[in-house]
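Notes to accompany the following structure.
Only a single protein chain was left out; the remaining protein chains are all shown in position.
== chain A ==
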Amino acid sequence: MSSILISGATRGIGLELARQFGADGWDVIGTARDPGAAGALRDTGAEVLPLEATDAASIAGLARALDGRPLDVVIANAGISGDLTARAAQVTREDFLQVVGTNTFAPLALVSALKPNLLAGTRRLACAMSSLMSSVTLNDWGTQFSYRASKSGLNAVWRSLSLDWKTNRIACVLLRPGFVATEMTGGQGMPVADSVAGLKTVVEGLGPDDTGRLIGFDGKDLPW
């Protein structure tokens, strides 16, 4: 049975990933900041483990809990939007640091801590949730300073990681879910089930040669 760990699986895209991979017979571990409030995740049949993605001790705790267990796929999905509407002068240092801490640094810390598990797995996929907003080339309307910066930073990190872990044959792939109706978007966008169905197909088809790519739920690559 293939296994997958999804961070930030209490709602939105993470929860739906847990549901769809679980329904397809995968062994799913979903993380929650507050496992006591993760009823919807538990209802999918997933195993729930605690994780505050920005806390080194919490990441270490997760790695300890999973010690010796192979993981085929890790998806660093937990993310925050920060203040999406702030104009340049209104963006605060706190917002910037919190958003890049959660969206850029935490995914690297997570997959690094779980590297032994990935190495013990067969598929060896380290995925992170990027976004259309990460693309500098396609940025032609501005806004979302902290969020955009965090996802562009994430892309650079993952590209670098893809080279670093080539020798380990761990493929490091960036995913773009599209514009999806979740709490993050205030319920606007496509149904989460549609985005995740696409993402699942993409993830299932990934192999070592896909390392370093930024792929959408529709299977299309995005420019940097």
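Just so it is clear, a contact is a pair of C-beta atoms (placed from the backbone, for glycine too) under 8 Å apart; a residue touches a chain by one contact, two chains touch by 3 or more; residues count from 1.
Convention: contacts and distances are computed from a predicted model.
One chain of the complex is hidden; its UniProt record names it "Short chain dehydrogenase", one of "Branched-chain amino acid transport ATP-binding protein LivF", "Sugar ABC transporter permease", "Short chain dehydrogenase" or "Fe-S cluster assembly protein SufB". Checked against the full complex, the candidates A:A149, A:V173 or A:I215 give a single residue touching the omitted chain, namely A:A149.
Within the complete assembly, A:L97 is the residue of A:A37, A:A65 or A:L97 that touches the hidden chain. Only one of A:A65, A:A120, A:V136 or A:A193 touches the chain withheld from this view, namely A:V136. Residues of chain A in contact with the chain left out of this view: 56, 87-89, 91, 93, 96-97, 100-101, 104-105, 108-109, 111-113, 115, 134, 136-137, 139-145, 148-157, 159-161, 163-166, 224.
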